[in-house]
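Next up is a structure, given as structure tokens.
Complex shown without one protein chain; remaining protein chains in place.
First chain written, first letter: the chains are A and B, and each begins at residue 1.
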Amino acid sequence: METAELKENLKKQIIQFLNLSVTPAEIKDDEPLFGEGLGLDSIDSIELIVLLGREYGITIQDPKEGRKILVDINTMVAYIEQHRTK
Amino acid sequence: MSRIFVTGMGVISALGNSVSENREALKAGKCGITPMELIDSRFAGKLPCGEIKLSTPELARSLNAAQPGLTRTALLALHAFNQAVASAGLSPETLSYPSTVFINGTTVGGMCLTDELYHDAEAKENGSEYLAAYDYASIALYLQQKFSLSGLVNTVNTACSSSANAIMLGARLLQSGRAKRAIVGGVDCLAKFTINGFNALHILSSDICQPFDEARKGLNLGEGAAFLVLEKEEDSIDKEKLAELTGFFNTNDAYHPSSLSENGEGPFLAMQEALASANLRPADIDFINAHGTATENNDAVESKAMLRLFDSPPKFASTKSNIGHTLGAAGAIEAVFSILNLQHQELYPSLNCENGIESTGLMPVVEYTQQPLRHIMSNSFGFGGNCSSLIFSKV
Partner (left out) sequence: MLFIHQYACISAQDSFPEVNLDAVIAPVDGKLFAREPAYDGIPKGTLRRMSKPVRMAIGAASVLLKTSGRLDGIIGATANAGMDDCFRFLQQIIQYEEGLLTPGNFVQSTPNAMPAQVSMMTQNHGYNMTHVHLGLAFENALIDASMLVDEHPGSKYLLGTVDDISAYNYNINRLGGWYKALNSHGDFYNAGTTGSIPGEGAAMFIVSSEKSGSIAGITAAETLHTEDAALVVDRLQTFLSLHLPNEVPDLLLSGENGDQQLLPFYEGCEQLLPPGTGVLRYKHLTGEFPTANALGLWFGCYILQHQRFPAHMVKVEPGVEKLRHILIYNNFKGLQHSFILLSGS
């Protein structure tokens, strides 16, 4: 899958998973997911780890590890491309 | 305002089926947390839980409770209720007076029947025998009917502070003149629902929990029930009094649905205002039965709140290291444990804490000790920021 397509899919999945009221185009690739940017919190970070597991077969045991991956769309996509099992 | 006394209590937990069994186990530093056996779950045989090793049919038999549709929660509640009422010497007639009120705190209610509930809610077949049992109120309604209670009956659910709030509410009903005696406490049992919920939040430890240890990895769930009988001074002149309920306060942390604020405003206010309601100074507190769930968040925040309130925090311990986190029942079970501390002038060891939290420098009590104790604080904090503290005093 092309990186651009993966980004688009991931944004759609995040919106659906977290029930966000934004469009994929409104999520910038380098916008922080937590804090200032999308304003996600600790429960969202766990939800996103589940998303990575269900959609891409990626297992992250430690939520703290997850925080390094769940920085923005770019970091998530880079990690997915390297570690996806489906 | 009238003084409120505890004139009876009953408890069942992973440490034992009676007040005296629980005390002996606490004294011995026994841990009731073992691999869960009784729930059909992929965690069975592995996950450490404060499980009561009596199957639901065994419990029902021991209680002579044969009617269909009874849940494990209802049976645990009945067990503790019977004991509390017997220890306070309340007759069946007294129970049925409009001046006898009953308040139960629970978070799981009848949802312990995860699979049955799922099938009934899907309505794929005819209803099961449990249709009326899933509700939070089902336990209080069962006891209301069994004992013909005709006074006020209530169920509260403020997550893990539920039964602390039930105790508080009972005391206020007495003080307002709406009741002469209040049976108050709570119950929860292990359920697939809560096990998976806490697991999904990554705050369930796969090892035995270590409250207030730097290396703590999360909580263990437990199950149990406890009820207290509360009466006013003027209504309990000739009765044996186990302890006095001298202070209580309920507040909200107003921060996050499932974690406490860094500064511990809710826990701080609950403790501070409970002291004020008891007309006590921080230095008067001899011991704190901490909420101490062994999650990273709770223990750090609770410690910080103690350091804010007390010049030098009193001795403290978490009995969740003995029985796990019994959720809605925790406040009531820990009230019983606090009253045991006062009655016997003894402190029980908090288990599995080797190295205190570095940033706080605080260590719980790790050995059985006998010492004079006058006032004990018991903390209960829950999801949704619900924070409550109770103060029990020696009679």
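Structure notes:
One rule holds in what follows: a contact is a pair of C-beta atoms (placed from the backbone, for glycine too) under 8 Å apart; a residue touches a chain by one contact, two chains touch by 3 or more.
Just so you know, these numbers come straight off a predicted model, no measurement behind them.
For the chain left out of this panel, the touching residue among B:Ile12, B:Val153, B:Cys209 or B:Cys353 is B:Val153. Considering the whole complex, the residue from B:Glu21, B:Asp135 or B:Glu214 that touches the absent chain is B:Asp135. The missing chain, though absent from the display, is touched by one residue of B:Glu93, B:Glu122, B:Asp311 or B:Glu358; that residue is B:Glu122. Counting the whole complex, the residues of chain A in touch with the unshown chain are 17-21, 39, 43, 46-47, 50, 53-54. For chain B, the residues touching the absent chain in the complete assembly are 41-43, 107, 111, 114-115, 117-118, 120-123, 126-127, 131-132, 134-137, 140-141, 144-145, 149-150, 152-159, 165, 169, 172-173, 175-176, 178, 192-193, 195-201, 250-258, 265-266, 269, 382-386.
By definition in this document, only the chains that are shown with their structure count from here on.
A separation of 39 Å divides the Cα centre of chain A from that of chain B.
Of all the residues in chain A, the ones that touch chain B in their complex are 41-43, 46, 50, 63.
Against chain A, in their complex, chain B makes its touches with residues 200-202, 256-259.
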